[in-house]
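Yeah, one chain of the complex is gone here, protein chain that is, but the others are all in their spots.
Read from first to last, the chains carry the letters A, B and C; within each, the first residue is number 1.
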Amino acid sequence: MTYLWLIPVFTLIGVVLNGLLGKKFGDKFVSWVGPGAVGLSFLISCIFLFKLVFDSPTGDSYIQKLFVWIAAGNLVVEAGLILDHLSVVMIMVVTGVGFVIHVYSVGYMHKDPGYARYFTYLNLFIFSMLILVMADSFLLMFVGWEGVGLCSYLLIGFWYEDKKNADAGKKAFIVNRIGDFGFLIGLFFIFIEFASLDFESVFSMASSRQIGDPVIVAITLLLFIGAVGKSAQIPLYVWLPDAMQGPTPVSALIHAATMVTAGVYMIVRCHVLYLLAPLTMSIVAVVGVVTAVYSASIGTVQNDIKRVLAYSTISQIGYMFLAVGVGAFTAGMFHLMTHAFFKGLLFLGAGSVIHSLSGEMDMRFMGGLKKYIPITFWTFLIAVLAITGIPGFSGFFSKDEILWNAFDKGNPILWVIGVFTAGLTAFYMFRLFYLTFLGESRFQSEKELHIHESPKIMTIPLIILGFFSLFGGYIGVSHSLGGENHFKKFMEPVFRNSEIIANSTSNAENSLGLEYLLMIISIIIVLIVLIIVHQIYLKRPDIASTLAKRFSLAYRVLLNKYYIDEIYHTFIVNPFIKISDIFWKIFDVKIVDGAVNGTANVIQSAGDKLRKVQTGYVQEYALSLILGAVIIIGYFIFR
Amino acid sequence: MEFILFYIFGFIAVVSALLIILQKNPIYSAVFLILTLFSVAILFLLLNAQFVAAVQVLVYAGAIMTLFLFAIMLLNIKYEEKAFSKLANLKITGIFVTFVLFIEFMYMIFLRKGLGIAGNISPEKVAEVGNVELIGKILFTKYLFPFEVASLVLLVAMVGVIVLAKKKF
Amino acid sequence: MVPLNYYLILSGILFVIGVTGVLVRRNAIIIFMSIELMLNAVNLTFIAFSRYLNSIDGQIFVIMVMAVAAAEVVVGLALIIAVFRIKETVNVDEINILKW
Partner (left out) sequence: MDYSIPTINLSVIGPEIIILLTAVSVLIIGLFPNYRRWSISIVFIGIIFAFYDIYYLWNLNQVGFDGMVLADNFALLFDIIFLIGTLLTLLLSGNFINQYIRGTGEYLSLILFATLGMMLMASTNDLIVIFLGLETLSISLYILAAFRRSREDSLEAGLKYFLLGAFTTGFLLYGIALIYGSTGTTNIYSILNFLKDGSVEIGILFYIGMILIIVGFGFKAAFVPFHMWVPDVYEGSATPVTAFMSAGVKAASFAVFLRLFITGFSPIISQITGILAVLAILTMTVGNVIAIVQTNIKRMLAYSSIAHAGYILVALTALSRNIESEFSAASIMYYILVYTFMNIGAFGVVIYMEKSEEEVLKISDYAGLGFKKPFAAICMTLFMFSLAGIPPTAGFMGKLYIFSSAVESELYGLAVIGVLNAVIAVYYYLRVVIFMYMKEAVLDFSYLSARPVMALSLSISVGGIIYLGIFPQSLINLLTNIL
């Protein structure tokens, strides 16, 4: 496999061509080069996928060492690329979804002054992401890790005219630094402990360690900090909602489908280490599930369509962490993949909505768009059904597998919270859907004239992703549902060596019947929520606004007519919305945000104070010099 | 005799050194610096370093201090209303810190163990060969390279002064 | 023979007086003179060590230091004069446009 480098190289060529010649040759050139480069990468990835499936019956991985990167003392790191059953999944997602989104961007970014710049960044992102997933050492992975972060900031602040965008980029930057710090320290710990940064040798050395080895626990925790930062989990999630300031395709590609899931990929890649650290695993699971429920609840009170989706992304990644935290790595990867399809589709659909409404993002000013933009409507519906886990759609299979694994390998409480989150997910997604597409139209009348379905170049990607959101789940239908679970089989070689540990936690007595029961419970909950949302937002849209205003005159009228509804509102929905509101306004905005900004401010003001020491008086400089000398000499004399 | 000379010139050196930094008039300061340099030169003589003592008087006290006086006259600064820095904190902290530095030096001197490996140039040898001849010999053999480099330093200084003083640029 | 420590103490005193002068005076020329005083104190240390080590290397070092000091004096005074031409002052506590 000496041609692995072909996968990322085209995107790099794309970066160079777009970056250097894009302005000169115009938008048409860029529109071919940008998506074309990713398309080529995708085609080559497909070839490698087939090669892996058919040529490698034993499930071996391919590693191509490019060159010796560092060899000093006892540390040897080679820069190499790896293709195995794990990385190929990510490669396919990155290049496949990436290609579709590139094509969509051609339409979405049409006539933007920064067109060439946009595709340069986007190609650079795909390149970095491919380096991240194909890296065969922690170091190269870190290179990709930094690269995607960088592209992310560049693209968040893409429309830099607005100061808010620049601030959002800044915030993303600071938060990610904290994560990267953890990652880097983890890297050094690995280096100390194993004298190598190569996945293969580190894992083979680690597998002889005892379960619960404190060093491994420390390493995994540090790496997890990195994952928390990159994948926007509690407490480092604050940057993601703000990251929505970037162009919508960027949100779809980077902040939903690929980059933010890098943390999950990293943990799965290091599953050998994580399985040796049960403590970390439970922390991962708890952080995942808490993030899932917490951000889902915040999602229910957002009015900006993209922010709802952002919180939804955080919540869904929480699911993935839950999965990997209980040891169901395959389930996590499976959800990662299906999530890439339907969340990418949701964002692109939202982009199409925003596009058709000339930039309106507030759902309170939407509604009834069904008749104006039918293709967007239908594909969006598929995505909504997929994310809420309606049976038959891709999200159902993956989410169900996670929930079952949470129950089976983890703890019933995890399952309860997970199902509750599923209910919340259904609530905010249907709410979004109803507010946007159904009911009365509430947009300003002058906008109505311009409403139009997006051009083909934007709708075809929607249809493609819709197809995968619908059918993508069928490659992983679990045995209990009569499927073959090809996905699990495909992934098996990756976990070959750690199979014994991975399966040991499974409770054998949990029967098939129980699995069906749990599945049905979660479906029923989703359906109940669907009915409630239907009641609130479609039949009586005014209740929703009443809720916002708390109790007004309309309350009395409603009380008589919809007695049941009102009890429900007063005792369930209303307190719940209040709690969500508190979550959002206090925890999210004040505490977590405040901590991030606070850190930045502390450093800033420390700098402001310290610079005043530099008074400009040469004698004070001399004084500081002597003071230093005196202290050092004093230390030496009196030590 | 040696002790007496040491005490006398040591005392003069310290007092005039103090007066350098206490005098308001820069010209007086310069004169006291000359006095210090001169008494240190005498101490050099006590230490059997006749050549260096001569250089000290000729070059230092003679040439360099003339330059100082010349500069002071040129700038025409006679008196300073305030001789000391207007930074009040600086004076207090500065004196305190230098006092600590002084204590540390004294501590170091009293605590010091022996000296390094002694050479073979005993006072008798110096008396026999003569200090200047010895210095000349070693300067042009063992220390030939530093001697050449010292000329480079002077060349750089010359170029530098021309840069700073040239009329037009 | 006067003990070595006497010379070391004397040179220490001179050095510290020089340091004090640098810190408290405001006239750049006097600061510079204080620096010269420090260098001379160091020279005294060198010569004293040289005497008590029966070695002549210290004296060579002193000669080099004097050459360097001469070079520095020339450059330093030229600088001070150049500053005076522009700013009409040589007080270092009035020269601080570069700060923070």
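In this text, contacts are C-beta pairs under 8 Å (C-beta built on N, C-alpha and C of every residue); 3 or more make two chains touch, one makes a residue touch a chain.
Treat the numbers as computed from the prediction; the structure is a model and nothing was measured.
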Which chains here would be touched by the one that got left out? A, B, C
Since one chain isn't shown, list which residues of chain A touch it in the complete complex. 19-20, 67-73, 75, 117, 139, 142-143, 146-147, 150, 153-154, 157, 160-161, 166, 169, 173-174, 177-178, 180-181, 184-185, 188, 191-192, 603-604, 606-608, 610-611, 614, 616, 618, 620-622, 624-625, 627-629, 632-633, 635-637
Residues in chain C touching the chain absent from view: 15, 18-19, 22, 28, 31-32, 35, 38-39, 41-42, 45-46, 49, 53, 55, 57-58, 60-61, 64-65, 68, 71-72, 75-76, 79-80, 82-83, 86-87, 92, 95-100
Touching residues of chain B against the unshown chain: what are they? 104, 108, 111-121, 125, 129, 134, 137-138, 140-146, 149-150, 152-153, 155-157, 159-160, 162-164, 166, 168-169
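Here, only the chains that are shown with their structure count from here on.
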By mean C-alpha coordinates, which chain is most distant from chain C? A
Is the C-beta contact count larger for A-B or for B-C? B-C
Once you find the CA centre of chain A and the CA centre of chain C, what distance in Å lies between them? 65
Centre to centre, by mean C-alpha position, how many angstrom separate chain A and chain B? 70
Report the inter-chain centroid distance for chain B and chain C in whole angstrom, where each centroid is the mean of the CA atoms. 6
Provide the list of chain B residues touching at least two other chains, using ranges where the numbers run on. 85, 87, 90, 94, 97-98, 101
Where in chain C do residues touch at least two different other chains? 19, 23-24, 26, 92-93
Within their complex, chain C touches chain B through residues 1-2, 4-10, 12-21, 23-27, 29-30, 32-34, 36-37, 40, 43-44, 47-57, 59-60, 62-64, 66-75, 77-82, 84, 90-93
Which stretch or stretches of chain B touch chain A in the complex? 85, 87, 90, 93-94, 97-98, 100-101, 104, 107-108, 111
Touch list for chain A against partner chain C, complex: 611-612, 614-619, 622-623, 626
